[in-house]
Each structure stands twice: as structure tokens, then as C-alpha cells.
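Got a structure for you, written out below as C-alpha cells; questions coming shortly.
Complex shown without one protein chain; remaining protein chains in place.
Should a chain be cited, it is by its letter among A and B, assigned in written order, with residues numbered from 1 in that chain.
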Amino acid sequence: MSQMTDSHRLFLQAFMSRGILDAKEVKSLFRTSCEKFKTFIADNEEERRHQLTEFVITINNNIKPFHMEIKKGVSEEDGSNYYGLVNISESSITLLASDFTTNELDLFKKLVESIVDSDTGSVGSTDAINLVETLDKKMTRNDAQELLKKLESNKWIKVMNGQVSLATRAILELEQYIFDMFPAIATRCNMCKKLCLKGQSCDSCPVRLHFHCASKFFSRQEVPKCPASDCKSPWPRALPRKDTDQPISSQT
Amino acid sequence: MNQAVKAAASMDRGEMERKTNDLVQYLLIMDQKKIPIKKQDINKHVLKDVSKAFPIIFEKATERLSKIFGVEVVELQDKLKGSYILVNKLDVGEHNPAEIWPDEENAKTGLLMVLLSLIFMNGNVMEDTQMWHTLKKFGIEQDHHHEVFGDVKKLITQEFVRQGYIEIVRQTNTDPPVNEFKWGQRAKHETTKRKVLTFVCQIYNNDMEPRQWTLQWQDVLRSEGRQDDVEQVI
Partner (left out) sequence: GRKKAQALHTEFVKFQPVEFAEKLITSLGDPITSSQGTRISSAGWQKLGVSVQPFFSRSPAFHFMCGSFERGARPQKEPRQIK
């Protein structure tokens, strides 16, 4: 297994303390980590990308025994690339994690369930806080408010104009959990086959597409039709403009 | 030690690997709260029936933490003997890309540095009455809920103490008995007197050189085992 240098260690430590980085942040972290410890870094773009891939492979080989992995993920919002350090095991040891109390985790699990249940992949923040009523152990609404803030600052959820949705980091780490726990309602995007919480649905069949996958798919067609071979009905939603990720007409 | 060697020898290689890797994972997870990790908890949660092989497995795990994560496992002393903390081995200097800490963490670190500075500059000890009197100057009071730190008395006298950053020593030979604040063992491993003195000089917007704080500068040199330079300063 290839050896870790101080540059690898710094890169890994940054992932441990930040959790998830977008493509730009990863590139600049790679540069800083190499420069800080005098590791050679290629100057042409192509070679550097290859070097970065090798760099991450080396780290992943070394941390795999501890059920850790730097994994690539895609934002449901706009399809941009992200890299996160994830835990890939569930054991008596991982249950000793103490960032959140069991009661807080119960609320988070119920929040995940209601988000997966929703059509828009998000729930209103008041509905999220009302989930305290479904908990076995009491939690005040104020505590729930504080919890949402902490979940957001730790990049597990996103709160935008009053709507709470799962952030990319949560999807990256919990995708398999969601498919296992909610097989009947967790659907995959017809294009990229990843979990699709936020996206557009066909009116006459269960097909769902991420916004960014839909705009890519329909950009090659004059009249947007459902991609399912046994459906092909006209795609009901107005096309999201290529540059913005939000659909032109609001989701019904 | 030979008991450990015997126990380790009786384990097959696969189990030895698994226990070592589990221990690395365990140490990294338990470090979330920065509370020193106890040997008996390691045996209870990780090694279980192979606890006799603790020294061998622990040594392997420490090596992997150092080689792969750049993290050193340090055993604490005196009444904290048999408990361990993780300390960063990478020297990353000024701007540190790795350490982008969550907001709540940053504010606590700020308060911690203030406490360590007050203690060190005051001759490595400060009575609690004087400490609270000083903290009041920037809005921190024992019995008042603080907008950033909440129950700040609990944070300082319980959390920072449990983490090993601060020690509170009860002096009974005075009347009434007095509580004294001192640096905890974790503070001594995570930072140095020289760094704290540099911070203090920054706060005095560098009007003074570290060496101008004569007593504290001597303390810095002594802490670095540079006995001869100490004489020369006087």
C-alpha cells in the first residue's frame, strides 16, 4: 500500500474537520497540502487532476481498514461534484459517536423519513420542528430549533426560504440507509440512477429526474417526452432553463 | 509485558488486524468530545476478551494513527495515568487549511486561550475569585447565561476540566479555602508557554517584545529546558 506523506495527512485532516468539500475547494486544498510539505505538483491541469486522483486513492487505501472513505458525490441541486469523508460501517463502536444525543438522532431520523416521503424532497421548517411531538422522549421546540441550526452548520441539512432538505453530505453518507429503510418510496433518478429526492416526476409513470439530469436529457429533444420506453408521454413540467437549476414554473 | 506477548501470540493475524483497526476507529470517534480516553473503556468497548494483549495492540494502533493521520497518542500522568489524548503532529503554522472548525468550537477556543493566558501570565496560577473578576470585564459571569457560551461556569469548571485543558486545585491551607486555576495536562500538550506569550503580545498590539515580560520570558525558557539562557536574562 503506497505510503502517506505529510501532504496526504494534512489533506485527510482537512476532510476530517470539514466533512465535505466542493471540487474547487478540493483542488485548492490539494495545492496547499503539497506546497506546505514540498510535494511535487504538476503544473499542467490534466496531469494535476491525475495526480489528485492518485493522491485520494492512496489515502482511501490507507483509511479503508477503519471503514472510512473519501467519496465523490453530486449535489441534487445543480449536479456539481463534491467530495466527502464518510463512515462506511455500522457497529457498536460507531454507535459511541457523541456529536448528537440519541433523542436528537431520533428527530433527525424522522426528519429524513418525512423528507423522503415528500414530493419536493423538502419539508417546511415548522413541520420539521413539529416532529418533536412524535418523539418518545420530550424535546422542546426551542431545542429542536437549536438542533436544526447545528445540523445545518455541520452540513447535514440545508434550510432555504423556510424549507428543510438533506444536504449533499447527508445524501452521500445516507443514500444506502434511505434505500434500505424506505424501499417503497425512495426512487432513483432515471438518468443518473442515484437517489432522487429533489426533482421532477412524470405524470403518468413513476419516472423521476433530477433537475440537472432533466435539463441535460431534454436539451437534446425538441418536444420533451418521458424517458421511460413504455411511457414516452409528454413531459409535464416546463423545462428548467439550462443555466438556473430552479424550474421556471414552481413545482405543483 | 510477557503476559501481553503471550496473549497477542495466541491471537490469529486476522483478529489482531481487526482489533487494531477497531481501536484506531474507536480513538478517532471518542476524540469528538476531547475527553481523555480511558484504558478500561478501550478494553470494555474494543479489546474485550483480548484485553490482555492491550500493550501490543495499543502500540500498533498508535503507530497507525501517527503514520496515516499524523496524530500522536499521549498518555496523561499523575491522577490521569491510564488515560490518553490525541494531539496533532503536523506543524502547519499560521493559516491552517485543515483546521476549519465549526463556529461553536472556535468561540470556545477563544475563551480557552484567554483563560490559559491569564493563568500563565499570572505565574501559572490564578485564584478563582480573581479569575471571575477579570472575566466579568468582558461580560462573562458565573451565574449569568452567556449568549455564546450558555452556562459558562459549567463550560469552564466542568467541560474544560474534564477535557484536561484546565485544572482546579483546592488550597485548604488558607482560610477560607481557595480554588486555584492552573493549566491542565491537555493544554500543556496542545500548546506552549511561548505560543501563549506570543498571543498576549499580539493583544498588547506588539508594543512589547515577549522578552520584556521578564518573569514570563524566563518561564518560557525554563519550560524549553534552556537553563543557561535563563541566567543570562537576569
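By definition in this document, a contact is a pair of C-beta atoms (placed from the backbone, for glycine too) under 8 Å apart; a residue touches a chain by one contact, two chains touch by 3 or more.
Bear in mind the structure is a predicted one, so any value in this text is a computation, not a measurement.
Summary of contacts with the chain left out: across B:4, B:23 or B:86, the touching residue is B:86. When the omitted chain is restored, the residue from A:4, A:86, A:164 or A:191 that touches it is A:86. Across the entire complex, the residue among B:10, B:77, B:158 or B:212 in touch with the chain not shown is B:212.
Annotation: of B:111, B:156 or B:220, B:111 touches the absent chain (contact as defined above). One chain of the complex is left out; on chain B, the residues touching it are 25, 28-29, 31-32, 34, 69, 71-72, 86-89, 91-96, 98-99, 101, 103, 105-111, 113-114, 117-118, 121-122, 126, 130, 133-139, 147-148, 189-191, 195-196, 198-200, 202-205, 208, 212-216, 234. Although one chain is not displayed, chain A still touches it through residues 13-14, 16-17, 19, 68, 85-91, 94-95, 97, 99-100, 102, 105-106, 108-109, 113, 117, 154, 156, 170, 173-174, 176-177, 180-182, 184-185, 187, 201-206.
Note that only the chains that are shown with their structure count from here on.
Residues of chain B touching chain A in their complex: 17, 21-22, 24-26, 28-30, 32-33, 45-46, 67-70, 88, 90, 92, 97-104. By the touch rule above, chain A contacts chain B in their complex via residues 4, 6, 9-10, 12-14, 16-18, 28-29, 32-33, 36, 62-63, 65-68, 89, 91-94, 96-99, 150, 153-154.
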